[in-house]
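Rather than the whole complex, this shows some of its chains in their spots.
Naming follows writing order (A and B), and every chain is counted from residue 1.
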């Protein structure tokens, strides 16, 4: 397993084509805006080497029997699934942001099942290819970007009916040695911190769309791939002189648009090719795993709750009953999210391929709550923090010779607490509620791994309504009559 | 294991002293108001004999190695705890009410730990006594009432400071062969359907209250015990001629006040006697187990969701998008409750006694949601049901020669559905939202196993706030400085 330093060095060797603010970035690893997100991924490497986290962060490969980073592991039991949930919370709590690597883990696990099922039904050999690829990922301890969301253009039209055929990723040429693809994937979390990019289709498909029913993996710096960084609220604070105003001093996340302009994929890296009937299954499997992954937000919630407690203490109001009640409510909501991710893991089951899959109904229930409770928790944090969170002068003002001393004087809180500490924790709360981390904690809790409506549709499909109706009919006497059993 | 019929017969042999509507009930088993609650307990016996439920409903006794009803079992693994959750949902779904027997199971499990811990610390021999008692319960397959809540009088005063010393159950005499106790336990679910009653203290205690720190078990028809039935919304509908208006045709629940007027307890049935320092632990252990037990409400929710779907179909609106959305939301909330109960079970652990105990934080989180979501689900059911749920004429009107035909005519819904079916399902919804079952589904979801504030206090205690504050301090740079690890 790579160390954090080795991970960083491995990234330096990549030749990525990345744009931000209209310019190509020459040194991605050291770019001040991207760096914090690289730092967050690095924690997934660092923690795997810490003895106290070994059980959570590592696993034994079912293909090589070697110890691997859990992010490269195929789940072999419900215990593995439960540990995945706990790993997400642990890393979320230690970075207070998106650490980006779960999307690759979820892609690998989904492919381990779907390639197997497809082979069984269609006589293809995707699973063998996939396992070879998996071995490479495990041995090199790679970070993979799992890429699903196409731009989609007019949402009312199927892929093959779009005015511009590229609005969904598709095959443009089939060669003896591989295929050529074109299209784009949007909202790619952690893309420029990844060694590999794993492409999956974004919706269920019919035969007419078979050119769009493709899955494959490529090195992230393959020729023809371009990344355009999405901008985040308060992103440019990372370019400022001081560090306090960025809130989270070390970590962040990022998303990028990944454009594939006639990119070649060798056959050994192709995992689905025109078997359109498996597109939907791949989407659903990946989505359910990824909905479980939102346990990471419980970890971010831990930090926000801790920060709220801290500012309450600095403000001298931590003992007020309404403050204590709000902290309890934040915890209650946060742990309810945790219950969802734990439950869908504990209720997982073995699929034909041998991979353990989460309970899809509960995974969707879990994510549905993630689209709601972080907003409530954030609101309560703002309630506790007070208005100062959004009216505090800049770090430069605090450091100014002329007005700095006055700010020190007037922003003094409880005795014994340096004004700077108050400033720092307010900036951290701002970061999670309105700043760069709000992108991950709020809006992406809403839309990542599928928007709320997507989960609602899955809940409707997965729930056994027939049995519920049967019970109701029986108990009100429509079906059973007067007799007890 | 007893069959349902054997259970009923065993109850007939009891000589209970029960009052209702100001009169002593001579035949408890056949009383029309009590009978449905006996029917619900009987299902816990019946299902244990059905092969399809064997895994959920039975277990292997850790003391005798024999198959026992899970309600008499001491949990030996997290799997046992998870099965307990599923058993609760299964029975709730098949009775649409409180089946009453979990309170005994939770008492037995709590005592299995606390008697052991007390013996270890104080050199007592409670655990041996308890195991002997347990063997008896398992072999006779008994239903036990677990009795905790004292009347409490002035809630601001400790037991020994109450004006009337009996407002908490206490020892009034210590004899060679046992003790004599006085007091009462309120809100006793299923009391008059039980063979045994297991008494536990209701709060943490100090030395001054040691006469109140007692736990013991007695046959329910022991001399000196009087039961007064609590009345429920719509209870007397069970006395009416027709059956439709009661909604749930077969099942119900009940609560009673149990009064102990100088009742003698032999030593072999005493499990705690003045070891006041274990009173709080016994309360907390029982409460956590019992908060998990509210998985039963998920089962009741299943029925209410099924009934809502059914009435939507009968009304011809099941395809309206707002109806479908409401059904999804009901399911989402219901499954969120299930996640809580599953998660606290799956995260259980082995205690020194060998008994597996739930994760207490998550059990409290589970119950806290139970104090909220059934109210939301019930509100949505009323939304879907329409006003007719509360304006429908009585069954007697429908059966009247004069106006019955007109009611048939004017209450006709979708083609092909008998008006009576519509009537029946509306009465079932009414039963759960406003009637006898609302007592269990709503108000007791609120207060059973502790009121919301009790869970909030436990959440505050169980959450690791120090770690959360540490994380916040570190990430905003108060503690770590500029350096990354």
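To be clear about the criterion, contacts are C-beta pairs under 8 Å (C-beta built on N, C-alpha and C of every residue); 3 or more make two chains touch, one makes a residue touch a chain.
Source: prediction; values computed, not measured.
The complex is built from one repeated protein sequence; 2 chains are visible, and the structure file as a whole lists 4 copies.
Following the convention adopted for this analysis, only the chains that are shown with their structure count from here on.
Rounded to a whole number, the gap between the C-alpha centres of chain A and chain B is 39 angstrom. Those residues of chain A lying in contact with chain B across their complex are 4, 39, 46, 82, 93-96, 243-244, 247-251, 302-307, 309-310, 324-325, 327-328, 331-332, 335-336, 338-340, 342-344, 346-347, 361-362, 365-366, 368-369, 421, 424-425, 427-428, 456, 459-460, 463, 465, 467-473, 475-478, 480, 482, 484-485.
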